[in-house]
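One protein chain omitted, others in place.
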Amino acid sequence: MNAQAASQDVIKEPSMLKQKAMIAANFDKLTSANETGQKIAATYVPGNLNELIMCFDMGNNLPEINAINNGMRKKSGAMITEAEKQGHSEDVCTYVKADIGNMSRGAIAPNGKPMPVPDLLLLSYTGCFTFMKWFELLRDQYGCETTMLHVPYEGDGKITQNMRDYVVKQLKEDVIPALEKVSGVKFDIDRLREYLRKSAAAEDNLVWVLESAKNKPSPIDAYFGGVYYIGPIFTAFRGTDDAVEYYKLLRTEIEARLAAGKGPITPEGELTEEKYRLVVEGPPNWTSFRDFWKMFYDEGAVVVASTYTKVGGVYDQGFRHDPDHPLESLADYCLGCYTNRNLPGRVDLIEKYMKEYQADGFLVNSIKSCNSFSAGQLLIMREIETRTGKPAAFIETDLVDPRYFSAANVKNRLESYFQMIDQKRKGGGSAAAA
Amino acid sequence: MKTFVGIDLGSTTTKAVMLDESGEVLGRGITNSRSNYETAAAVAKQEATVAARLYLFRRALGSDGSGRLDGLMGDLERNFRLEQFLEQLQDLQTTCAGFVTPERFKGAEDKAIAALEQVFERLRGETPAMFGRDAARKSDFFRDIAGSRFMQIGEEVAQKTGLPFDLLLNVYDKSIIEVENRPPDGDMAGTFQRALARVLAETPDQVVDTEGATKAMDDALAIELEETYVVGTGYGRVTLPFPKEHIRSEILCHGLGAHMMFPHTRTVLDIGGQDTKAIQVDPAGIVENFQMNDRCAAGCGRYLGYIADEMNMGLHELGPMAMKATKNVRINSTCTVFAGAELRDRLALGEKREDIVAGLHRAIILRAMSIISRSGGIASDGEFTFTGGVANNEAAVKELKKLVNENYGDVTINISPASIYTGALGASEFARRAAVN
Partner (left out) sequence: MSKTVTEIVDRCQALFEDLNFTSAREWKAAEPGRKVVGYMPVYVPREIIHAGGMLPLGILGGGEALEVIHGDAYYQSYICRIPRSTIELAITKRIDFVDGMLFPSICDVIRNLSGMWKLMFPKVYARYFDVPQNYRDDIGGNYYVEELRELKEGLEEVAGRTITDEDIRRSIAVYNENRRLVQEVYDFRTKQPWKAPSWEVYLLMRAGMVLPVEEHTQLMQDYLAAAEAEDRPMKDNCRIILQGSFCEQPPLNLVKSIELAGCYIVDDDYMLVTRWLLGDCPVDGDPLRNLASKFLHESMETAAKYEPDGTRKGQYLVDAVRDRAAEGVIFAAPSFCDPALLDRPMLANALSRADIPHISFKYAENSGQMQPIREQAGTFADTIKLWS
């Protein structure tokens, strides 16, 4: 085993504790809204307008995050069944069904208190068709004020001026007036600029952390660890002092790991030997997140770059929130999210990762729920194999539906894959597994 | 001599292959997987050792490959099985006797022991005939043969002695599990010698003289088969009774095994009960790419099993029936859940059974073609090797040949009668390389 013995104390870095506290405080803020009078907006992760929402003193509730939470706490299965009983098809997205099932059960947040009915549904329709329908379903349930931001898809792989104008105009004429109306707060563009400045500062450090994986050995796991690193910037904290501080803290920790030549931290301690460097495409499975991760670190596999950590913004390719062009940069942010990029663009980005991060292989975790990611992944895999000559593998799981995580099946494929990389490296000699 | 063993633990059968230092196959063995992988592995390994001893004996006799020794070898193996069976019977009797306790038999213990003695005596008596030259056995697994005979004889004896049969049966049930899961006894040499003696006594006009045969057997048995390295593989690998460094992925083993059987293989298709896999290998048998059916088992061997059940037929009757088809019936669902419904729908529409069954075969091969395509297709500069249980089905093979030809042109398609050992063969070669390199 590569990771240190499980008996050792689980490592908790200050950044982890900080993030934990931030999340807990946010859940408390959301669940006490009825008492405090805090207004709440519900919105999605990709293309979320957190800085803008903050300009109106509103809280930000993200249904995907609730679904992920329930998935990791093994509660999503029953919620999905509940939604299916209500007539939702077994074929469709389980984030949606976990959310709807959760609502039927009183929408209890991880702190044990019920989530309030949002004051505004702010649909950022970015990179995922299902968001639009999910939003209509939520509106059906809540019957609250709604507004919609339609973010066009980068069909030809670029952001056109027409797209940018369209998004900015919606922000000015639909979204901001709706936020003003619900909150009673007048929009102040300088306040937005200030938040965006903080976003950019946090983004700089996030990118540094993600790119630290270019080192050998990598001090981070950019997928299993990565989902924690993107937490604040993807959710209700972008533009806050907390996020700025979190990323400073995180960067300091990773700098120290790097200087000491250490590998990533896993739930069972530090990874001592990096044997395989992988680029991973697709979201993780949440219901068996730990088991899934273990299948990697037990074999010494480290994910050095992942596309999932770009769904809430592709910061490592140069984009930053820009206080000098506030609404335009919000538009570019939404337009540039990973799943809003066309397939050739996704292939190019992955190819770049494969080379820049010196990966040994490419792995697709294909998610049943998420056609935005999944449709076309087999072609992406072929293209990457052809372009890089590196072996690729394909596994299938789901986001929060425990029925779609077959541990034996996934493990079987992963082990075959790691041994295949090994065998290829050794040129046909005996590929020992350990 | 040094030997290298590969063991493939499947969900239904466990296979073992033993190689010598030069990579020559010494022996193959197969057994049912039971619920105990450890015993299954030990039994399969022992079976491979038996085959290896036979091989060595034949070599010691100076086989010229003409087949002149075939009769003798057949007799020897048959008699070896007979001896082995008798030993296991003895073990079973002793074990049964151990379960004859006062709690169970309430004072009738002596009666029970006597009854068991009677049952086993009769069993022993009819055993040689079971292993006669022309005798047909439904199964070669001890449990199957001993079990069915015990039922019949035991009941008769119980009736005569006035002992409740279910008591005896209870004792038998407990014992058979123990015997079956007991790692095989080590005295193989004695068994071989007794078997050879039987052969020589049975038919004195053998192609070899008694003295020469005995010496050859002694020579063959004198060779120490040192188990230098063992590699395990198979779907149940997670619980394989081997240390981690002795485990290889079934994909790698399958690819290498196919390469060893047919060295020009570049693409392997394996359709097993639970999964279908397409593997691309390089000219040295190294896996370059592989794809398996997704988490749904649509179109795997099990699908044919469901169809057979649905039609109240044996699995082995499906292929021959499909060969009689005269018309193309398109079956669209390879989903095991829907297979029955689609089948009934077609029958209701007046389609003939053989035509539907042929359509079902085509459907699973179409599914396999997709998986092949997903793994990169079939290279025109190499051969294509088809393995797994479905490779024994002539109707499936016929469809596969047709579709491969239509989509990839004139490709050499290999199917080995020993294809069930493909994974174990690859594993044994990995064992050899691990030790040699």
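In this document, chain identifiers A and B correspond to the written order of the chains, with residue numbering beginning at 1 in each.
Convention: a residue touches a chain if its C-beta (ideal position, glycine included) is under 8 Å from a C-beta of that chain, and two chains touch if they have at least 3 such contacts.
All of these numbers come straight from a predicted model, not from anything done at the bench.
Put simply, the hidden chain is in touch with A, B once you look at the whole complex.
Listed residues A:N102, A:Q170 or A:S199: the one in touch with the omitted chain is A:Q170.
Remark: the omitted chain is touched by one listed residue; of A:N61, A:S372 or A:T388 this is A:S372. For the chain missing from the display, the contacting residue among B:D70, B:D173 or B:D345 is B:D345, taking the whole complex into account. Shown as candidates are B:I223, B:A379, B:L403 or B:A418; the residue that touches the absent chain is B:L403. Residues of chain B in contact with the chain left out of this view: 294, 296, 298, 330-333, 338, 341-342, 344-346, 348, 366-367, 369-371, 373-374, 403, 407.
In the full complex, chain A contacts the hidden chain through residues 86-89, 91-93, 96, 125, 128-130, 132-134, 136-137, 139-140, 143, 146, 148, 150, 152-153, 155-156, 160, 162-163, 165-166, 169-170, 173-174, 342-347, 366, 368, 371-372, 374-379, 383, 396.
Note that in this section only the chains that are shown with their structure count from here on.
The mean-CA centres of chain A and chain B are about 48 angstrom from one another, to the nearest whole unit.
The part of chain A that touches chain B in the complex is made up of residues 378, 382, 385, 391-392, 394, 396, 404, 406, 408-409, 411-413, 415-416, 419-420, 423-424, 427-434. Within the complex, the chain B residues that touch chain A are 235, 237-238, 244-245, 247-252, 284-292, 294-295, 374, 376, 430, 433-434, 437.
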